[in-house]
Every structure is written in C-alpha cells, then in structure tokens.
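The other protein chains are all here in position, but one chain of the complex has been omitted.
Chain naming follows the written order as A and B, and within any one chain the residues start at number 1.
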Amino acid sequence: MLTFILKRLLIAIPVLLILIVGTFVLMYTAPGSPFATERGIPPAVLANLEAQYGLDQPFIVQIWRYIVGIVTEFDFGPSFIYRDQDVNDLIGQGFPVTLTYGVWSFIVAVLVGGTLGILAAVRHNTWLDYLAVGISIGAQVLPNFVLAPILVLVFTLLLGWLPGGGWQGGQWEYVILPVIALSTSFMASIARISRASMLEVLTSNFIRTARAKGLPMRRVIFRHALKPALLPVISYLGPAFVGMITGSVVIDIYFSTGGIGQFFVASALNRDYGVMMGITVLLGALTILFNLVVDILYAWIDPKIRY
Amino acid sequence: MLATKAIADDLAGAAPIKGRSLWADARARFFRNKAAVAGLFVLVCVAAFALFGPLIATWNYEDIDWTVLGNVAEAGRPSLENGHWFGTDALGRDLFARTAQGTQVSLMVGIVGALISVIVGTFYGAVAGYFGGRIDGVMMRVVDVLMSIPYMFVLILLLVVFGRSMLMLFIGIGLVSWLDMARIARGQTLTLRNKEFVEAAVATGVGPFTIIRRHIVPNLLGVVIVYATLLVPSMIIYESFISFLGLGVQEPLTSWGALINDGAAEMNNGTLWMLLVPLFFFVITLFGFFFVGDGLRDALDPKDR
Partner (left out) sequence: MSRISRLASSTILAAVLCGPAFAQETHPVTGEALAEDQTFQYRLLDQFPSIDPQLVEETAGGHVARQLFEGLLTQNSDGTLRPGVAEEWSSEDNQTWTFTLREDARWSNGDPVTANDFVFAWRRAADPATASEYAWYVELSQIRNAPAIIAGEVGPEELGVRAIDDRTLEVTLTQPLPYFPQMTVHYTFMPTHQPTIEAHGANWTNPENMVSNGAYVLDQIAVNEFFRLVPNPEYWGADDVIITEITGYVINDVNQALTRFQAGEFDMMDDLPAGSYPRLEEEAPDVAHSVPRLCSYYYAVNQSESGHEALQDPRVRTALSYAINRDVITEQILQAGQAPAYNFTHWATADFEMPEIEYASWTQEERMERAMELITEAGYGPDNPIEVNLIYNTSENHRQIATVISQMWRPLGVTTTLNNYEWQSYLEIRGNQNFDIARGAWCGDYNEASTFLDLMTSNNANNDGKFHNEDVDRLMAESVAAADPGPIYTQVEQILAEEMAILPIYHYTQNFVLDPTIRNWPMENVENNWYIRDIYRVAAE
C-alpha cells in the first residue's frame, strides 16, 4: 500500500512538469499581452514592464526560473495584472473560499444524494422511488447557470431571506446559495448511481441469505448492503471533484464569492500569466491528490483490490 | 396446390428456428422498456426538429424582424399570426428557427464528441488491454496523466489562445472525452483476451491487430454504446458551459447553451419564452439520452434485473 502511494506521488512530479510546460507554451502562443491597454503603451514603458516580469528572457529561461521558484521557495511569482499582489497572495485569498463551499457541496451531495438513492432502491417501484428518480434527473439536467439566478431571484429578491452573493469571510448565510447551486447536479448523479448499485446488491445472494435468516431489513441494509453499494459511488467521487472545480467558475461568477474559479477565468481573459499558471498547477496537483485518495478509499472498502 | 401453399407458408413461418442473435434479444428487451422507448421517441422528434425545423420555419435564423425589434416583450411573444411560433430573441430574430439551428449545433457537438471518444477510446483501450504488460502500463499511465489535467481549464485556454471556432470546440472536447472510454475498453479487453475464441484466433496465426479489429472490438460494442449514449448529454452540457463563458460558437450561429444563457439574462424583462423554449429542448434531450442509455444498459446486460 505504502509503495503504491509513493509510486503515485512520484508520478505526480512529471505530470505537473508536463502541465507547467504545456500551459506555458499555450500562454506563449496566445495573442494579446497582459499589458495591452486601449490607450496604447509607450515602448520604453512596455520594455520596462516586460523586464520587470522577466518576459524579455528566452522561453527556456522563463520556464526554468518559474520551476526553480516553485521548487525552492514555493513562489509562484507575481500577478501580471494586480500590481500589488503575488500569485501566492491571490490563491491564498481565493482558494479557502472555493474549498469551503466545495467541501460543503461535496458533503451535501454525498449525504443527500446517497440517502435519496438508497431510499429509492429500498422502496423500489413505490412513489418514493419515482419521486427520487424524478428529482435526481431534473436536478441533473438543469444547468447551474440557470439554477443560480433563479435561486437569487427567489431567495434574495422575492423572499429576502439570503444575500444574493458575496462571501464576508464565509458566514453561513453567504454559503448556502453557492452550496445549493453547486451540489445539485452531483447530488443527482450520486443518487442515480447509489440507487442502481443498491438495487443490484439487494438482489444478490448474500443479501437474500441474510434476509432468509430473518434479519430485520434495517440491519441488513446498514450491516451488509451499504458498503458494497457505495463502491461505485466512491469511484464517481473523482470525476465529481473535477466537475466541482469546473462548476466553481459559475458559482464565483454568479455569487461573487471571490473564489479561484473566477480568478482563473479572469486571468485567462486578462492574460495574467502568473495567476493562470498558479491555478492550473494547483488544480492539477489537487486532481492527482484526489484521485489518489479515491483509490485508497476504494482499496479500503473493497478488500478484493490489492495494490 | 392449396395444400402445398399452406405447407410452404408453415415452413416460412417456422423459419426463425435458426435462433435469435444476442442483438435481437437485446432489441426485444430494449423495446419492452417503456421509459427507454419514450426516450428514443423524444430523441427522434428532436433530431427531426433539427433537420426539418429550418425548412418549415417562416423566418431565417439570422433575419431580424424589424417590426418586433425594440418591443420584444410585447410584439415578440410566441404567436401564430406573425410566424414567430416560439417568439423571438432579444433582437427580434425568430426563436423557432434559431432553436432549430442551435439544436443542430448542440447535437453535433454531442455526437461528434461521443464519436471521437468511441473511436479513439475503444481502439486505445483495446490495444492496451490486448497487449498487456509493459505496453499496457505505459499507455494507461498516459491516460492517468491526462486525467489529472484540469481539462475544462485547458479548454478555456485553448479557446482563448486559438480563438473561438467550431473546430477548436470539437478538438477540445474530443481531447478529453476518450479517456474514460479507454479505461472501460481496456478493462473489458482484459477479460476478453483469455476467452477461447481469441486463443483460437491466435493459434491459427491471425495478426494481433486483426484480432483486435475482428474479435475484440465487436465484443466491446455493447459497453461502448451504452457509455456513448451517456456521453452525448455530458458533451452537450460542456458545450453549454463553454457558451455560458462566452466562448461558444460565433454569431449568427447559436447553440442551446448560448440560447439558454441569453434567455436567462433576459429573465427579468418579461420575456420568459427566450429561456423556456431552448431549456425545454435541452432538458427533454438530456432526459431522452439518459433513458435510452439506461434502457440500453439493461438490454445489453445479460444479468436481467
């Protein structure tokens, strides 16, 4: 197990390097410069700006400096747009926000989705089942960029219960709407997956045996059926995590939470090379880490798997 | 005469004795599933709308109805009289024609994305799984590497760097969609590799690529088709997300994502049809694909639930 984890972490290094080089090349070929303004920039000023950010160096030197900066000092360099901010500052501000509502969305999606799916499976072909299936498909097909404005329209404008955006250090009333908007479609997927796998488990022989022994249904489900039924859900958590990162873009734009999703889009559009690289590397590292965690979880739940 | 005719008819009727194929079995199972059939029906209708909608529309998708422009909330609502059956968009362009056009784009993105994934992913996975060993190790590591790339962000970068175009959208979506498919295909191939018919083919000296093409891939088809039907809706959702970011297709072309996004922006202006019409098509299509996908899985999976 330990060697497996070490091996995976070792692979992460070349992966991140490839990611850095790839993004660097993309940025290099992109038209437009972070310093372009409508009013035009005097050449001497532009030359100074480029020298300040090291853009006057050859490509290889730039990328080498960048990697050395990260490895030796964990320094992702300056932001090219926000003149008084480092990439580390910006990510330090934005990432906790994204992480907070991301983790909450994750918990909500797994708990609500899992419960809904298992209930539907246990009460197979009853109104509860149909309701759960209906809700989950409905939630899955409604894009969150439609859901988000509807939520604000209802809870902020009509009812006046919750603020329509902002973060304010993550007070609970600012977290609720982003979590709802982000979690619904994942909740729906988890409900569908857990329902299907629970149905399969419930018809399997060992459950029939347990039932035949006269064990109460509740006990059968919690002691025997739950663990195997959750296996497919766990393998879905990897993609769900990646999906949530993507979804955070919509959440940040609609709810003005100041998370990194918004930073990424803004930096790509403004050619803020520093922030763009920093966030890509961060997300790449997170994806690797999360896939690893999912694999470990999987091995822990399913004893058949050996690494 | 009559008697011989009757015997002949009897024989003809008895002909299916040679047995039903697995596919025919699956087809029968699929058509017994009401939700799946309904889903298929919806999809056929939507496809027909995309193909024939522009032909029956009274307006072109890019023409502005000058009498409506400036007073869309009143004059642009759905009406049979002026030919705007679904109303108009914020610029007075016919929403029926635009939705039909957007349906073409969205379906195309979904289907092309799924096709790329099917072709590349199946072949890649089959090769990795069939050869196994070191080749498998390397090929699957490559997939792992690509999977840890935040691809939606890379797609945004691609669209920003190379400009917005349909081709870029296809490349971007195709780049990432085949990864899961490759994993699935490999897993299936690993079990197929040790089957007798493959061993028989190897023993008779058939080349490895011919075996993959003739024996492995056809046996993967069931799984692949099921997965592909579930992939199409996720491609459509990706496209809508890209449109939401303003990086989708160029005007005057449109797509469901672009139409829904425009409609959502007008939500407060009393022109709800601009949101509801494209959203309706979007939602029923996704429903359709989900039901058909579930139906196919049940039909192709020999474990009858």
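The rule we apply is simple: contacts are C-beta pairs under 8 Å (C-beta built on N, C-alpha and C of every residue); 3 or more make two chains touch, one makes a residue touch a chain.
Keep in mind it's a predicted model, so treat the numbers as computed, not measured.
Residue in contact with the omitted chain (choice from A:14, A:32 or A:69): A:32.
Of the listed residues A:90, A:137, A:233 or A:282, the one in contact with the hidden chain in the full complex is A:90.
Of the candidate positions A:105, A:194 or A:257, contact with the hidden chain is made by A:257. Although one chain is not drawn, its touching partners on subunit B can still be listed: residues 62-64, 66, 69-73, 90-91, 160, 163-164, 246, 250-252, 264-270. The set of subunit A residues touching the chain not shown comprises 30-45, 47-49, 52, 81-85, 90, 93-94, 148-149, 152-153, 156-157, 160, 163-167, 252-258, 262-263, 266, 269-271.
Following the convention adopted for this analysis, only the chains that are shown with their structure count from here on.
Averaging Cα coordinates per chain places subunit A and subunit B 25 Å apart. Subunit B meets subunit A in the complex at residues 141, 144-145, 147-154, 156-158, 160-161, 233, 237, 240-241, 244-245, 257, 260-261, 264, 267-268, 275, 279, 282-283, 286-287, 290, 305. Residues 11-12, 14-15, 18-19, 22-23, 26-27, 29-31, 137, 140-143, 145-146, 149-150, 153, 199-200, 203, 242, 245-246, 249-250, 264-265, 268-269, 276, 279-280, 283-284, 287-288, 291 of subunit A are the ones touching subunit B in the complex.
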